[in-house]
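Here is the structure we will look at.
What you see is the complex with one protein chain gone and the rest in place.
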Amino acid sequence: MIRFLTAGESHGRYLVVIIEGLPADILLQPEDINRDLARRQVGYGRGKRMEIEKDEVEIISGVRWGKTIGSPLNLIVANRDWVNWQEKMSIRKEDADTSLAVTRPRPGHADLAGALKYNQKDIRHILERSSARETTARVAVGAVCKAFLEKFGIHFFSHVKAIGGISADLSKLSYSEIASRAEKSDLRCADEEAVKKIKALIDEAKKKGDTLGGIAEIVVTGVTTGLGSHVHWDRKLDGRIAQSLMSVQAVKGVEIGLGFESAERFGSQVHDEIFYQTSSEKGKSRAGFSHKTNNAGGIEGGISNGEPLVVRCAMKPIATLMKPLKSVDILTKKPVEAAVERSDICRVPSLAVIGEAAVAFEVTRAFLEKFGGDSLGEIYSRYEDHLKTLENF
Amino acid sequence: MIRFLTAGESHGRYLVVIIEGLPADILLQPEDINRDLARRQVGYGRGKRMEIEKDEVEIISGVRWGKTIGSPLNLIVANRDWVNWQEKMSIRKEDADTSLAVTRPRPGHADLAGALKYNQKDIRHILERSSARETTARVAVGAVCKAFLEKFGIHFFSHVKAIGGISADLSKLSYSEIASRAEKSDLRCADEEAVKKIKALIDEAKKKGDTLGGIAEIVVTGVTTGLGSHVHWDRKLDGRIAQSLMSVQAVKGVEIGLGFESAERFGSQVHDEIFYQTSSEKGKSRAGFSHKTNNAGGIEGGISNGEPLVVRCAMKPIATLMKPLKSVDILTKKPVEAAVERSDICRVPSLAVIGEAAVAFEVTRAFLEKFGGDSLGEIYSRYEDHLKTLENF
Amino acid sequence: MIRFLTAGESHGRYLVVIIEGLPADILLQPEDINRDLARRQVGYGRGKRMEIEKDEVEIISGVRWGKTIGSPLNLIVANRDWVNWQEKMSIRKEDADTSLAVTRPRPGHADLAGALKYNQKDIRHILERSSARETTARVAVGAVCKAFLEKFGIHFFSHVKAIGGISADLSKLSYSEIASRAEKSDLRCADEEAVKKIKALIDEAKKKGDTLGGIAEIVVTGVTTGLGSHVHWDRKLDGRIAQSLMSVQAVKGVEIGLGFESAERFGSQVHDEIFYQTSSEKGKSRAGFSHKTNNAGGIEGGISNGEPLVVRCAMKPIATLMKPLKSVDILTKKPVEAAVERSDICRVPSLAVIGEAAVAFEVTRAFLEKFGGDSLGEIYSRYEDHLKTLENF
Partner (left out) sequence: MIRFLTAGESHGRYLVVIIEGLPADILLQPEDINRDLARRQVGYGRGKRMEIEKDEVEIISGVRWGKTIGSPLNLIVANRDWVNWQEKMSIRKEDADTSLAVTRPRPGHADLAGALKYNQKDIRHILERSSARETTARVAVGAVCKAFLEKFGIHFFSHVKAIGGISADLSKLSYSEIASRAEKSDLRCADEEAVKKIKALIDEAKKKGDTLGGIAEIVVTGVTTGLGSHVHWDRKLDGRIAQSLMSVQAVKGVEIGLGFESAERFGSQVHDEIFYQTSSEKGKSRAGFSHKTNNAGGIEGGISNGEPLVVRCAMKPIATLMKPLKSVDILTKKPVEAAVERSDICRVPSLAVIGEAAVAFEVTRAFLEKFGGDSLGEIYSRYEDHLKTLENF
């Protein structure tokens, strides 16, 4: 049982995370998390805030002398720009200044629906929390989960499949090539030709005061068979991953394996046939069942099937446009242009990293449900037994 | 707070549902549920089991004299074919007969991953529960939720957008036209031209022993602003709907509003601009904010924004092929053809109805979180206050 | 992760349970559950309904050929008196007959608070669900949990400590003596002298139209060290057990180990000193830490400590008095005598069995959190490893 809560406003003092339910003895240092925080911040088409941010985490509790101790993990990421916001975002009532109220909701954002729901006349009370800044906290959670999962040979990578309709051609690349090329690209995209076109499109969007979305793919290798369950709808791994990804700011679509394309094919062209390899055939240490294709994206019946998890999510363009859309002032009810908060042109490379985190949490949750356990050694031993069971089934 | 559990094997005696957290005083009779159970069973391309099934629900508890009373609702759907299964699915140990074991896992199903996870040598122990038969229970839950939501002017319809790559052309149809045409179609599809082509494709698939998937769209009208929340990832309405839909058997993709297409456009072509109409202008009873487009599919920042919810899900082709795929016997480890359980060619029309149910539950959950309340009158009064707040904001 | 929902009105057609999250391969037959249902029904001082009831469970799903298969378990207990209630408790609106409305709330019951909360003018809509009849369902859940736990040497017994202020003297009895004597007693009480006095008191109460409560103790032996956790308040085993027991109808107090008495002593007279026994000293198979006293009742810091769990709960007298208390008619607002539903004089023996069930569920939940696992064999192997870890710590 692992769970987490995040807190923190976009321009507040800290982003804060508490993760409860981690086993003891996981090696964890701030560097393990900072690496993903930095990966989240890379990206052609991102605005100046990225330079201010340079996020760094502090581990406040749950770790002692390099290892988790079983108690709740608390992570804090300071806002480096806090000095400029401490009055505007002060908790003290004497700092109130309604003249600063944001009253022109941005189409595509939580601004209007949130103001109406919470009955707030200052949209800042909504946008500070709905901002994608919050994904920093989720990336931190994901980094912790990945530090745990990698002990079991479970690894994550992500890359940008398309931006603004320009798709990467990855047809001739292996997973490891995609991973390494994406990691080096400032668009997290493995196809250099596509990168050129996309950058031109981003430049065009920037010039026009417009924004772009795209598609990111997350791949998880080394996932053992048996995470998730078919027995009840809310225990299915694919459903949980879908929630986790769809809840990322600006995501409007999620697909697994062939996804929407599978709806266009005959069954005989979709389902991954089953094979069996003895240890000698396979040339690896373990015998077992396998597939030669992975159209299912690693999940059948809500259960991981031993193949890599492959999921994609579609991000709509950023909702804050420098050339603002039509809106209505919530106080005067007059037509106005939407407010402009400092923002980016395109955040799909960042989405890829956030997506890794979103998936990593759900894989960890399913993993801990399958294996239970309170310390890494205990879980490791159970995991080995599980692999043997698969081999000798 | 509403929650439910379902139980029941595909060929077991009953499918059973308990729903906990419904307010009192909702008019509810078996007919309200049977209507959707029947809608789920319609569909060109479905096999003979549909005729056996003719599902009918019994309401066992939670309703007295026509109304809910606040206590848990128990629904039971009997298996009309139970007489032929009572030994094969008996709970008694003396009925055990391992010669009946299913040992040839079907690609695309939970069969293999489930057998490995639960360490079962008879795949029937997996497939009985992973079967899409379970969606009957979920449709029953959805029907109850819809009976509640319609008191607040919230209505559902669904239709088939595409099967096997053949898409319906709906460009000239209003929602009400789509709804009424779909309801009359045995493919739940509003485009007659497409219907003809799809039927031909289904016939072809049948001849080849193959199967088909497709895309269903669910639309919910009358959803008030303010369901779901931006404040924490797991409270976002879009994320929850994504889980609910992705957890439906064979669904591999979910999108909301423009979905994946929004990733291909500029922001200025995606975000729904905001307008304001006074009561006179609008010609309806309520003044308020509105949009002229609905690319967001009714959800911004994880919160319903007053526009219809529009969600789509992609279903892969049915995994049980009459011309079976390659597999491996789990006992002998020898190559075999996959098992063949009686099944259908295409279930996308059914998916549409199941999708309504999946969405209806999540809308109800968010609705009850927003409005609380223990009896319908109490909730109704709060709902009216909410509408006034929106109007006078 | 194990969870359950129950449904069913006191005079409804069925009581129904769904338990989700049980591992596969647990031997389970109706007899295993019926045994505890029968134990729940024994008791001097119970009314005639017990004879009508003679509860018997049907296992509808989740078990095949004698064993659980991992899918949700559905249990149904039919109301043998349904024929006399099928109109009064009908779900059909045409059977409504407001002349039958119960309008005189019983002090001490949910009647009035429930009617006000759910805004119901017929108290039957409340009392049917608040009735202790529902504990039948919980006892069924407990019996399933016990069938699982006994595979790991975890055993339950319970007995009546006191009724109406008359306490059993157990000072010279071992656990096994208490257990066997209680099991044979129609008051589930191990002290024959106390039994005589209590029966006289029950007879007196009966004559006066009055009722009695008392104290039941539940003991669980064989609980391994390490269930529950200190790391977060809602994972503490003692807190969970307290909720489970306090939520049983009529329970007003819960204590663990020395309980309230520990508040009267010095620390040096309370805390259980720690010893260590090698395998030879101990004369058993396992070496390890131990205690010579068990004032903690088997839980320290929210974690089981290897000693038997010992918990007690106090039941107030039954709220339905044959000589009714003062009340107010909810329609007329006039003073009246409270309604009289058929009821018992004293249900403390039954509480003991219900308490076993309440504790059994929470022990199972904590057990599955510690060990995870999807099939009994897998869990058994992990459990053995755990015992070795304790031994070799």
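Per-chain residue numbering starts at 1, and chain names A, B and C are given in the order in which the chains are listed.
Heads up, the rule we're going with is that contacts are C-beta pairs under 8 Å (C-beta built on N, C-alpha and C of every residue); 3 or more make two chains touch, one makes a residue touch a chain.
Keep in mind that what you see is a predicted model, and the values were worked out from it rather than measured.
Only one residue in the set A:Met1, A:Met89, A:Val340 or A:Leu387 touches the chain that does not appear here, and it is A:Met89.
Across C:Gly21, C:Gly43, C:Pro72 or C:Gly114, the single residue that touches the chain missing here is C:Gly114. In the complete complex, the residue from C:Asn305, C:Ser350 or C:Ser375 that touches the missing chain is C:Asn305. Of the candidate positions A:Arg13, A:Lys151, A:Lys208 or A:Lys326, contact with the unshown chain belongs to A:Arg13. Along chain B, the points of touch with the absent chain fall at residues 1, 20, 70-72, 226, 229, 231-232, 235, 368-374, 378, 381-382, 385-386, 389. By the touch criterion stated above, the residues of chain A touching the omitted chain are 3-9, 12-14, 16, 18, 20, 23-25, 27, 29-30, 59-67, 69-74, 89-97, 117-120, 124-126, 128-129, 374-375, 377-378. Along chain C, the points of touch with the absent chain fall at residues 5-6, 105-117, 119, 126, 129-130, 134, 138, 162-165, 205, 208, 210-215, 225-226, 229-234, 236, 238-249, 251-260, 262-268, 270-276, 289, 291, 296-297, 300-306, 314-319, 321, 323, 325-328, 330, 333, 335, 338, 370, 389-390, 393.
Convention: only the chains that are shown with their structure count from here on.
If you average the Cα atoms of chain A and of chain B, the two centres end up 26 Å apart. Chain centres here are Cα averages; for chain A and chain C they lie 44 Å apart.
The residues of chain B that reach two or more other chains are 5-6, 117, 119, 126, 129, listed in rising order.
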